[in-house]
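Mind looking over this structure? Questions follow.
Omission of a single protein chain aside, the complex is shown with its protein chains in their original locations.
For reference, chains read A, B and C in written order, and residue numbers begin at 1 within each chain.
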């Protein structure tokens, strides 16, 4: 089966999953105490029955639950994520505005964690049992045990406040009027701390995984074959062990995309990163159902995308899969 | 048996056990060690560590004893970690076992369900669940369990599938045992080791999750926990670093201990893999 | 003869500081927290929206820090002796940001058509209005059905913002596309809003007051985390921290920095007054002795000092000490645990647990609830802290599902505007968290509240409110906690930032930066 056909099949499945997520979360959110009309009226500083009724009517909250659900889900099926009454804009616009920031953050963190995680894992495995290995393993365990938000706080404290090296929050220097390369550089500087803190935990995960996987593969028969051929240790590690060891790491990385995007909520909050994670958290407190649902759907779509990408990477690396299917 | 022998020789695991026993002891003995409860205002706020006798870790924003908070916080963190892991196992093990054992449509259905939960970013889901059920120990525990069972289901499914292919299962079938009986008596006991290992790591993750929720203000306001302490102190991190530092270290130590134990268990319970791991 | 309240105020503001020292240009970065849901001030009036949109929209009047009216879009105004006719003379040559002229028709449209539909708080005041007319393009006349003492206080920008008729007439107000790009008459124009990051306003070159504004642009910065906001100020990213943007514990540290100034002024119009709703309907709270016991059990001074870091003032009753018609001639509740215990014994309190619902507005409020719990538990009251996010809090208070709930409300300069709504029986309405949520029902006192509102003589009103305050304080319908003080922290080179009773909300109008 061609890669295209696989993608088509996966996308079809993804669409069903997303629809199911829409339904479940819609029910979940409507079970929550807190009426968006009341919240919005409350925020206005004063509210009376008339205003709340007006708002309910506008939000469609006066209709039976089933009707609301049907309207929402059929909207989603047509890629219409509804309207955020609190923000006064279509949800899809709100998300589109914030999505690039989240994508930039999570993808950077993903790449950083994967690249460094694998590199360090390989380095540790190559020196197994030696002090360097113990040091790297201990560091990984430490990162693994460190709460993300705590690391973020400490990073801001050290690198932004004390050392003044990097901006501690935000997406770019506001109103600096940078364009082109300068702007990219500016955003990159802002990206360093959040991406690193978000990536740190996952780097530890991938490092441990890579190390274990390298060691496991290094006992495989074909590695013995390679040694019997007279290949040097470095060549064996690179050509034989690493390529095979990386497969489970890639799979795991794809599976953990959901966690990564979840972790973005915390990172975005601490670093004032204008992404969809923060949008969700803020919308939650306002019971801005449509926005929360939209964020859920979009982030689930992102997870699926990560999965499909890792799947394709897997296929590219492992010739067995494509042929077998 | 050789399990203990193998476990004992793992220095990391022993360190983990010692640390964890320490944390558990402190948690259990908290009311005995500290005369002041974690909420009691006992001194001026923002006292630095050792600034005043009897307050080795100083006081917090309301003048409460940080040491006492830390000790009482251990109870909540451990409790949430343990209970949520148990609940996650209660969801994940049966689902994974049924999927792996019966295969076919049962498997397909169960795995779709699991995938579905894995597709929703788990921390975001936990936030929404806690917000909806309103933060309390019960809702937090449940939310953590709900977002952490999918890996259990997957693991158990994979294990059951591999055990199911072993010939002793065929033998049990030929002995005329019912499917349920085979699953429960023959297959599941052979998946216990990896489940134990995973559970120990899940407790660690649950503690991290709980602290993250508390940090975002979604903790139980009547339960002193480490995440709550960090969340409460993050605004004063500049002037009173110890308020967020000590609970952070407490979390790291506990999670580290659990991870070390988990690895030790893994090495000891799956000696085949461990030899590879250290080779 | 008509009583002329104020006329030639025109250049008073400009004269307040020496002209020579003022410098034009520069940019101001102000923190806004949380991000406002919208900037169309006629539709959204929460604090952040007022802060930002206060530069875009204007009202007919402005108010100084003693709550005296000052010219806004109206350059002068008259109130008839019977207190029934308010005549406003509008500023000449005022243009909307899109270039259209601002006229008295806009006033009629705003107060007569737009705001009654969208602005619940103003609606209560507009109920007294009989007619609004525009005899000529620069004159607007409000005629009242009966005298309404505080009516002169309703013309502030967020209370009665002027809405462009040419944009909104005949449209669905709430869903007008122009809501996203607000058009006002104010000193700054809306330029760009990057959601989650910042709102950018630029100087209105055609502003009708010569020489204003001084600043070229204003950035309102969205930084969701209180600690990050403090860091942003420290690292020079932002210049102004409006009240409430950082936790109180950070304030001393920030104000001790070089070149940093702070002021507690600029909140007089709002006079945020914090208390706990005590659910008078059920449980031990229905017993006045229990409510009094709560007052005696709490060490409010201590809480002010520790939780609020010394900011604010312990209130004596429902009216803030900066609001008009305040008196301190009432029963004073000092910290007296023994008295509290005695009261509890009297009523035979059986230890029934009560819940406290903190206000989900950050760590300070959480700590406050914890301190209250500690105080109450010391006199033997069993307390549990309930928790809810903003939505949950709104739901629980407006559905009366609480025992004790923290809140704070603005007083808008006059008890009839911002105080009586919380205590009169006609305002016991489920569904809103801003009215008589505690369910206090005292018909005798209700009559006095109504009477006081419609008196025209300030002296009479003072006497009436003195009596009300004395009586209500003994009843303890709610537990008054603190007159909140929110210092504004800013760099000292920012001049004339806080000159009015609404502070930073219209601060950039006059502000300038000293080189």
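Rule of thumb we're sticking to: contacts are C-beta pairs under 8 Å (C-beta built on N, C-alpha and C of every residue); 3 or more make two chains touch, one makes a residue touch a chain.
We take it that contacts and distances are computed from a predicted model.
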item: Options "NADH-quinone oxidoreductase subunit A", "Sarcosine oxidase subunit delta", "Formate dehydrogenase subunit gamma" or "Peptide/nickel transport system ATP-binding protein": UniProt name of the undisplayed chain; value: "Peptide/nickel transport system ATP-binding protein"
item: Chains in view that touch the one left out, judged over the entire complex; value: A, B
item: Touching residue (missing chain; options A:25, A:197, A:213 or A:244); value: A:244
item: Residue, one of A:31, A:163 or A:228, that touches the chain absent here; value: A:228
item: Residues belonging to subunit A that touch the chain removed from view; value: 1, 5, 9, 220-222, 224-232, 235, 239-240, 243-244, 317-320, 323-325
item: Contact set of subunit B toward the excluded chain (per top definition); value: 166-168, 170-178, 185-186, 189-190, 279
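Definition applied: only the chains that are shown with their structure count from here on.
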item: Arrangement of touching chains [line / ring / star / complete / other]; value: complete
item: Most centrally placed chain - per-chain CA mean versus overall CA mean; value: A
item: Averaged-CA centre spacing for the pair subunit C and subunit B, given as whole angstrom; value: 46
item: Interchain centroid distance [CA atoms averaged], subunit A/subunit C, Å; value: 40
item: Subunit A-subunit B separation of Cα centroids, rounded to whole Å; value: 22
item: Touching two or more other chains - residue numbers and ranges from subunit A; value: 32-33, 153, 161, 269, 284-285
item: Interface hub residues of subunit C, defined as touching at least two other chains; value: 225, 227, 231, 360, 388-389, 392
item: Interfacial residue positions of subunit C with respect to subunit A in the complex; value: 27, 29, 34-35, 37-38, 40, 43-47, 119-121, 123-124, 174, 179-180, 194-198, 200, 217, 219, 221-225, 227-228, 231-232, 234-235, 237, 360, 388-392, 394-396, 398, 410, 421, 429, 431-435
item: Touching residues (chain side subunit A, partner subunit C) in the complex; value: 32-36, 38-52, 58, 86-89, 94, 97-98, 101, 153, 156, 160-161, 164, 167-171, 174-175, 269-272, 274-275, 278-279, 282, 284-287
item: Subunit C residues touching subunit B - in the complex, by the definition given at the top; value: 225-227, 230-231, 246-247, 249-250, 253, 306-307, 358, 360, 362-363, 366-367, 369-371, 373-374, 384-389, 392
